[in-house]
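Of the protein chains in this complex, all but one are displayed in their positions.
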Amino acid sequence: MFWGSAALFVLVGALYALAWFRPAALARVSVGQWLVGGGLVMPSIVLVGLVGAAFVLGERLIPRPLEDPPLRVYAQAYQWDWRFGYDDDEATTSELHIPVGQPVDVVVTTEDVIHSFWVPRLAGKIDAIPGHENVLRIEADRPGAYRGVCAEFCGNGHTTMRFTLIAHAPEDYAAALAEARAEASR
Amino acid sequence: MSERHETNAIRLHRELDAIWHTPPGLQRLAAVNHTILGRRFIIAAFVFFSIGGILSMLIRAQLATPNTAFVGPEVYNQIFTMHGTVMMFLFAIPMFEGFAIYLLPKLLGARDLAFPRLTALGFYCYIFGGSILIVAMLFGVAPDSGWFMYTPLSSSTYTPGINADVWLLGITFVEISAIAAAVEITVTILKLRAPGMSLDRMPIFAWYLLVTAGMMLIGFPPLILGSILLELERAFDLPFFDPTRGGDSLLWQHLFWLFGHPEVYIIFLPAAGAVSTIIPVFARRELMGYRAIIVAIIAVAFLSFGLWVHHMFTVGIPHLALAFFSAASALVAIPTAVQIFAWLATLAHGKPRFDVPMLYIFGFLFVFVLGGLTGVMLAMVPFNWQVHDSYFVVAHLHYVLVGGFVFPMLAAAYYWLPHVTGRLTMHKISVPAFWLIFIGFNMTFFMMHLTGLRGMPRRVHTYPSGVGWDWLNLLSSIGGFILTMGFALILVDIILQFRFGKPYRRNPWSARTLEWAQPNPPPSYNFAALPLVDRRADTLDPHAIGNELAAGKGYLGFSRNGWQETLGVDMTTGRPDQTIILPNRTFLPLWTAIAIGLFVLCLLFKFYWLSLVPLGLTLVLCLAWTNVTGLKHDHGELDVGGDLSVPPHYEADGPPSWWGMVLLLACNGTLYASLIFAVFFLWLVAPGWPPAELLETGLVLPLLTAIALVGAALLSRMAVSANAEGGGALPLLLASAGAHVVSVGLLLYLINTALPEPTGHAYAATAFVTLAYTAIHSALGVVFALYGVWRIMNGFVSARRSLDLRIGRLWHDYTALTGLTGIALVLIMPLIVAIQGGGQ
Partner (left out) sequence: MILSERVPASRLMWLLAGFIVWSIAFVALYSVLSVGCVFGWDQVHFGPVSVQRAVLVALLGVSLAAGWWVVRITAERRRAAGGAGLVLRPFMETAAWMAAWAALASTLFSLGPVLFLTACH
């Protein structure tokens, strides 16, 4: 997408320069050719390709029901912090723990205003809307800590409403989660 | 011979100027002249631009380094909210309105706009509304929920202070001016043109403005409705956006972006119109692809209403719905490309020459094409999910808005400033100023693409160091200050031009449009006579035309009865069909704006009962506007020169005020349609449905109300027919007023007895607003009917002069139509709600 854009930008720039400095070179191109070629055909081809690719990618990213339902975790936003819950227990943690190498559905909700769940290195974002449940499907390839932020402006504490997501190897996950819960309840 | 010619011209100038000019002193406040008001709009918009610019400098100072403690989040939130609000509502829109107000009559060959007093009212509403915001900021209570005002952050629970009310009321006040300008611009372009200027001969700038104004009439009402609903929620606890009582914060997002995205094109199109006007002049070749551009901008106008959800890609909407909006967003690139290639073709087929405006056109193409490309990227859903609400978007929107609006407007400023001052630009400062702006702009905002891709979210008042954002932000801040220096230099340049620029006589750029056929600075009456346009109006010879017109050769080249006359034409063909008698200067717009301002202030400080006083005053003042309009006897066909006779507009079929009413009702209808959308949206999407209590009206009362509304409309139609046949309209109008009184009474009774408590659930709140809407319109129906009676009794109405009654008829028809829809909706909703019970 970046290189395509760069190429288009250079193309328009070059035509503009040519029109200024060597109008003779372009005089033979008729107005109709300019409009149909540059205005209709060129962008249509680019857009059909681009939109098609985006649709395919989008279909892969959306949280569609799977044969084997992915792990669900719960991210609840409030002014101005996060708490994270898991299916098997009511206890919550202040950092989000997930296993690596498998898709995880994050169910995002809010207690007050609109927030947005975003871990830039893992996936796009999804808003936490009052009264609604939104689901974001994420997958981490490598164990480690990932930074997360609130991406939707939510008042004075918006800037500091950060959180950490920790991805664990599948075999360590259960133990790590138990430890985190124990720490949170202490 | 030539000497007599000259003396005739001077005599005509004196006669016309005596009628049209605005005297000095306090009388300036009574000015309604478009040249004066256009200048005032532009100056005021520039002042607000400077305020917005200073705010942006504070932002860049704060973000220059990590962990800055320059301002805290409380202040920072006000700063970025006000920066966005000021730039969008108080700079961009009024700025192009100012250009349009100043230029349109001159381009079209008219002596003023269609509704000069409305121009003045719009100006005062803009200034007062804008001042409320700025004063609030000085007192530290500026809006702080973002320029997009998302609920529930902007609801009273999370923003209990006055801050959000300042935004909602102040901006709605300013919107009055936008709607006024949109009606004004549309009617002027459709009706007030030079004879012979058919639509296909119209200067391209007028086409752009026509499309823009049409978009404003449809685009602004959703926001106005949203603001009204949110203010009702904040003031009276009606829960439209409260998810615990059947409201939904997403409703606000839909209403806001339904306005917000078209808004971007509303800002871009006039600027593109300026580009389409300027490029041909410097390419020394008429615009290529004139018709393709017209089709392209019509396509943009429609498509831009089909992509508002791309601001909401992350709120959890199904992928297929996102795809509609994604594809439509991408599609907008095509008509834009058509325009860009039409400009390139014009340059390629011409013999381009260089001057300062062309420098800014280059800047525009460079920056805007980049912004357009990132726009297409953002339209792609997966990419959007990643960079949404990050600095990438900040970069994109500034490339589009500054590239698509500020650069072309600077080109336009350098191009048309000589028209205002009568003096030429000096190159010494203009060129370095451009390069400062160009380099400063790209340095500031190109970096933001990168900070955004590196994960920096928007609207943070500071950031930690060491995550790869430090030097990019510092560069952005340095670029910002270079940009500011550039703007300071432009200000100096403009002042110097006023003081020291070289005077010239006419048409310094060898342009071929009508505004250059005037002497500069332009006279108060624009043209001593109106020209006959027999070819496309961007291929004229202003020099020859200018001399002829000054000598009074053309239409209306005389003064009559002290009237301010200009010609009205058939919309498509440009054949004159009326002579329009424009109203003279008056203080009424100022008083009316003050009354509206007091009303707004009463609401702001929560004196709700007291607010009824200025509201009543506003109504009385509006009626007082009609005191000087109208004719007491029939004039029949009047000679307008060129062997042509047409009736005065009071006796014509489609005078400007009739069309003005049609457009106003179309705008109002969009607001009403948005309300109906809101009702269905909440039912379908909001949590907390179905409501516990439903409306119980029975059928009798709603049916009676419907009969009263339809009756009022029919009676008013009968009154118009009776009047056309010579009289007897009076009793019919009285009966129509009576029918409206009955319907208002019934509606109030329904609201009081049958409706569940509106604060209990969004269902009841929307039903309340629907019924109240009809009640208000019906109450105004009483006013319209009695106004007709009053005009008849004062002798302003005859079989030929039926305008007052026909405008009333439009209102009564509209009220009946929306009233019936509303009553049907209120009756049907309980049934629909019952069906849904099983659905969710």
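Think of it as A and B in the order they're written, each chain with its own count starting at 1.
Here is the rule we go by: a contact is a pair of C-beta atoms (placed from the backbone, for glycine too) under 8 Å apart; a residue touches a chain by one contact, two chains touch by 3 or more.
It should be emphasised that the depicted structure is a prediction, and the values quoted were computed from it without experimental measurement.
J.: What shown chains does the left-out chain touch?
T.: Checking the complete complex, the chain left out touches A, B.
J.: Which residue, A:Leu26, A:Ile62, A:Ala91 or A:Ala176, contacts the hidden chain when the whole complex is considered?
T.: A:Ile62
J.: With respect to the chain omitted from the figure, which of B:Gln27, B:Ser465, B:Thr539 or B:Thr572 is a touching residue?
T.: Answer from the full complex: B:Thr572 touches the omitted chain.
J.: Where the complex has a chain not shown, which of B:Pro66, B:Gly306 or B:Pro830 is the residue touching it?
T.: Residue touching the chain left out of view: B:Gly306.
J.: Which of B:Ala45, B:Ala328 or B:Met456 touches the chain that is not shown?
T.: Looking across B:Ala45, B:Ala328 or B:Met456, the contact with the absent chain belongs to B:Ala328.
J.: With the missing chain put back, which residues of subunit B would touch it? List them for me.
T.: So the residues of subunit B touching the unseen chain are 195-196, 198-200, 291-292, 294-295, 298-299, 301-303, 305-306, 318-321, 323-324, 327-328, 331, 335, 532, 534, 570-577, 654, 680, 684-685, 839-840.
J.: Name every residue on subunit A in touch with the hidden partner chain.
T.: Answer for subunit A: residues 48, 51, 55, 58-59, 62-65 touch the chain left out.
As a working rule, only the chains that are shown with their structure count from here on.
J.: Can you list the residues on subunit B that touch subunit A in the complex?
T.: Contacts found on subunit B: 73-74, 77, 145-146, 150, 152-153, 157-158, 243-244, 248-250, 288-289, 292, 296, 314-316, 319, 322-323, 326-327, 330-331, 333-335, 337-342, 344-345, 347-352, 362, 365-366, 369-370, 373-374, 376-377, 380-386, 388-390, 455, 457-463, 467, 686-688.
J.: Which residues of subunit A touch subunit B in their complex?
T.: Interface residues on subunit A, with respect to subunit B: 1, 5, 8-9, 12-13, 15-16, 18-20, 23, 26-27, 29, 31, 34-35, 37-40, 42-44, 47, 50-51, 53-55, 57-59, 61-62, 79, 112-114, 116, 118, 120-121, 123-127, 129-132, 134-135, 147, 149-159.
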